[in-house]
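With one protein chain withheld, the remaining protein chains of the complex are depicted in position.
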Amino acid sequence: MLKTFSIGGIHPSDSKISKDCKIEVLPLPSKVYISVAQHLGAPATPIVKPGDAVKVGQVIAEPAGFISAYVHSSVSGTVKSVGPRKDLAGNNMTHIEIDVEGDEWAEGIDLSDTLVTAIPEDNKAILEKIKLNGVVGLGGATFPAHVKLCPPPGKKADCLILNGAECEPYLTSDNRIMIERSKEIVVGAAIMKQVLGGCPAVIGIEENKPEAIAAMTAAVAELQKTAKGYDGISVMTLKKKYPQGGEKQLIDAVMGRQVKSMGLPIDVGAVVQNVATSLAVYEAVQKNMPLITNVLTVTGDCVPMEKQHNYKFRIGMPLSYIAEYAGGIPEQAVKIVSGGPMMGKAIANLDATTVKGSSSLLYLTAEQTVRKAESACIRCGKCAEACPMGLEPFLLQKYARHNMTDELEENAVQDCIECGCCLYSCPANIPLLDIIRIAKGDVIKIIRGRAAKK
Amino acid sequence: MERLIVSPSPHLHTKTSTKSLMRDVVIALLPAVVVSVLFYGWSELLVLGTSVASCVLLEYLITKYLLKKACTVGDWSAVVTGVLLALNLPSTTPWWVVFIGAVVAIGVAKMTFGGLGQNLFNPAIAGRVFLLISFPTYMTDWTRPQGFIGGGLDTITGATPLGAYAEGGVSAISEISSLDLLFYNIGGSAGELSAIALIIGFVYLLARKVIRPYITLSILVSVAAFSGIFWAINPEVYTGPGFNLLTGGLLLGSIFMATDYVTSPMSNLGGVIYGFGIGVITMLIRYFGAYPEGVSFAILIMNSVVPLINKWCHAKKYGRA
Partner (left out) sequence: MTQTIIWTIAIITILGALLAVVLYVVAEKFKVEEDPRIDEVEKVLPGANCGGCGQAGCRAFAQYCVESSPNLDRCFCPVGGNEGMQKVAAVLGVEVAVKEPQVAVVRCNGTCANRPRTNEYGGYQSCRVKAALYSGDTGCSFGCLGCGDCVAACQFGAITMNPETGLPVVDEEKCTACGACVKACPKAIIELRNKGKRNMRVFVSCVNKDKGAVARKACSAACIGCGKCAKVCPFEAITVENNLAYIDFAKCRLCKKCVAECPTGAIHAVNFPVVKPKPEAPAAPKPAANVTPSAANVISSEVEKSQTNKKEE
C-alpha cells in the first residue's frame, strides 16, 4: 500500500504531457534583467552600477538581512541599468539590466561534467558555499536553503525529505532532472543529510513518475556501492494525490507526523527540500556553481507535442523570449501561468523575467480556466472533504465576508496552505480561496501582533 | 487571444457543478421511477408529471416575480424535489393535492428561506408531511391502480406492510417474505416499491461521489440495531430488522432525502450522529407512534438539529489534537 497524506486532497488529471521531453539548453538572449527579489524575505541589495563589466556567476546583489539571498549574474557583459522594472504581477521591482557579451564565467566555477561524489567534511564550509552561491528552495517558496539547513538550537532533524512529488499537474521539470541528473541529486541529498547531522534521507516521488523512481533508485544503489556517506538514503513511492508536494502533507505522508499550527517542520524533526534544490546544492558545493539556472516546462493542452519543452534557462531571461523561442503563444491560450495550475501565478506581464524559482510557462485554454459564475453554496461539503489541512472553507469564507476575525482564527484560517483544493472542488464556483487567502493574511497579522506585544 | 486572463490560483476547476450533482441524483432516481411507473401505470405518470412540472414552474415564477433574482431552475434542484415528492405520494393522489404539495415544498420550505442552499428542511419531505397531515385520506389510500405489468401480485390489498402492522400487529404481516420486499413492495407510495431499484441508485451516487455513505449507513445500521434489540426481546410484538429495513420509505428516505446536502450535516461524524437520530426516531414512531411510518418525520426533526450538529462536529484538522 503506497503512502500518502491522511487528510483531504484531490485527484485532478496529472496531464504530464511533456514528461518525455529531454531538457534542452536555451540560447542566451541579447539582454537579461535580473530581479533582486528571487527569494523569500528581503530583496537583495545591488552591488553593481551601470557600466560595470560582469562575468557569469559574479555576485551582483547581496543579501539584505538574515532571510535573504545572494543574486549572481547569469551572463557576462555590461550592466546597463539598475532600476525599477515590472515583475510577473506588474509591480515595480529593482532589476539589474545586463547587455550580454560572450559567455565568460567567473573564476573558480567547475564547468566540467564529472560527477564529484566525495563530500567535503567541513559542514560550516558547506553551508557557507550554499549561502554564497545563492541557493534557495526551488519547490515554490524560494526560502533561502542555508537557513533551512541550520536547525535552531535544541532542535534536531530526524529525517531529510527530498520532495520529488511534483504533484502539480503539467509540471515535468522535476521529473526530468530526476531522470537526467539523478546522481547529482543524490549527492546533493547526501550533502544536506550530513549537514543536518546524518539523519536518514527519503526521496518521495509520486507513482506517476516510474522512470524517475527507477532512475533515482538506481542512482542511490550505485552511489551507496561506490562511495562513502550515502547510507540511509532511500526512495519512497507515494500515491498520486494533490497536494502531496506540500511541505506539511509530505511530512505526513513520509513520516506520519503532523506539524503543529503555525509551527515549522523542524519541530517534528523534518527538513523538506525539493529535488531541484538538491541539485542546486550539489552544484554549489561540489562545483562552486551559483544558482543561476533552473529547468522550466513549456506545456499546456493547447500546445502541440513538438512545442512541448523542458528548458534549462538562466535567470533574467524575459518570459516573452522563452515563449517566442518555444514557438510562440498558442492561439487558444487565454491564460499563461508561471508555476503549476493549482498554485502558480497567472502572468500579467510577459515581459517579466525568469527567476530562480521559475518552473513553467503553462498555457491554459478558456475552457479549462475561465471561472464560471458563482452560485449559491449548496453545503455539499466538498471543499471540506478536499482540504488537506482539515479546514472548512465554506465556513471560513462566510466568516471572512463578514470580517469575523475571532471566528476565523478559531477555525484555523491561519493553517491554510493556499493549495487551491477548495476552489478547485467547489461545484458552485464560489471563490473560496480568493476570499480565504485575504482573511488568512489578516489573521496572521493579528496573531503576530499579539505575539510581538507579549 | 486578445488579452490574457489573470486570476488568483488555482487555475483549474473540477467539472462537477451544482447542476451535474443534481442531475446525477435524478439519474439515480430513474430505476425507482421506472419501477413505479411500470407497476402503477398512468396514474403514477400523472403524479410524477404534475409534481415535477409544478415544482419547476413554481421555482421559476417565484425567483422571477417574487424574489426578482436570477432564475435558478437551471440547476435541476427543483426537478429533484419534484421527483422525490412524487415518489413519496401514493399513485392515486389527485393532481391538485400533488400541486399543493409542490407549493409547500418549493414555495414554503425552499424559497422562503432564500432558495437552494438556505433551506432548513428538505423541501420534498416538508411537502409530503404537509399533505400527510392535511389530506390523510388521500395520503393513506393505497388501493392499487392497474399498472403496465404485475397487476395480480399484491397479497394484501389496500394496505402497506407497515400499515398492516400498525393495525394488526406482527400476525398481520406474517405472509410477507423479505424477497418480495426486496424486489417489489406490496402497496405503498411509488418510491417505496422496490428496494433493489433504490439500492442501484445508491450505488450510482456513491460511484459518482455525489454523496458520502455515512448518513445512509448510519440510518440503516441504527434501524437494524434498534429493531434487532426489540425483536430479540419479543418477536411476538415487534417486527424484525429485515422487515424494517425493507419496508416503507426507509431506503428512499435514507438514500435520497436524508443525504440532501443542504439539510444534512457537513462533517462525516455529524452525518453519523444525524443518521443515528433519524434511525432511532423512525423506529420509535413505527413501534409506538400513531402513524405507521416515521421516516419523513424523523428526517424533518433531525433537519432542525443540523445547525447544532454542524456547530459541534468539525472535521479533524491537520496538526491539531
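A and B label the chains in the order they appear, each numbered from 1.
Just so it is clear, contacts are C-beta pairs under 8 Å (C-beta built on N, C-alpha and C of every residue); 3 or more make two chains touch, one makes a residue touch a chain.
All values reported here derive from a predicted model rather than from experimental measurement.
S.K.: With the missing chain put back, one of A:Gly90, A:Gly263 or A:Gly328 would touch it. Which one?
M.R.: Once the missing chain is taken into account, the touching residue is A:Gly90.
S.K.: For the chain that's not shown, point to the residue among B:Ser7, B:Gln118 or B:Thr140 touching it.
M.R.: B:Ser7
S.K.: For subunit B, which residues reach the chain that was dropped from this view?
M.R.: Its contact residues with the unshown chain are 3-8.
S.K.: Take the complete complex as the reference. Which residues in subunit A touch the chain that isn't displayed?
M.R.: Contacting residues on subunit A, toward the hidden partner: 84, 86, 88-92, 335, 346, 348-349, 369-371, 431, 434-435, 437-438, 441.
The definition used in the following text is that only the chains that are shown with their structure count from here on.
S.K.: Any idea which subunit A residues touch subunit B in the complex?
M.R.: The contact residues of subunit A facing subunit B are 7, 10, 12, 169, 248, 252, 258-261, 263, 329, 331-337, 339, 341-348, 350, 362, 364, 368-372, 375-382, 384-385, 387-392, 394, 411-412, 415, 418-421, 423-429, 431, 433-434, 437.
S.K.: Applying the document's contact rule, which stretches of subunit B touch subunit A when the two form their complex?
M.R.: Touch residues, subunit B against subunit A: 1, 4-14, 16-18, 20-21, 72, 75, 77, 115-118, 212, 261-262, 266-267, 314-320.
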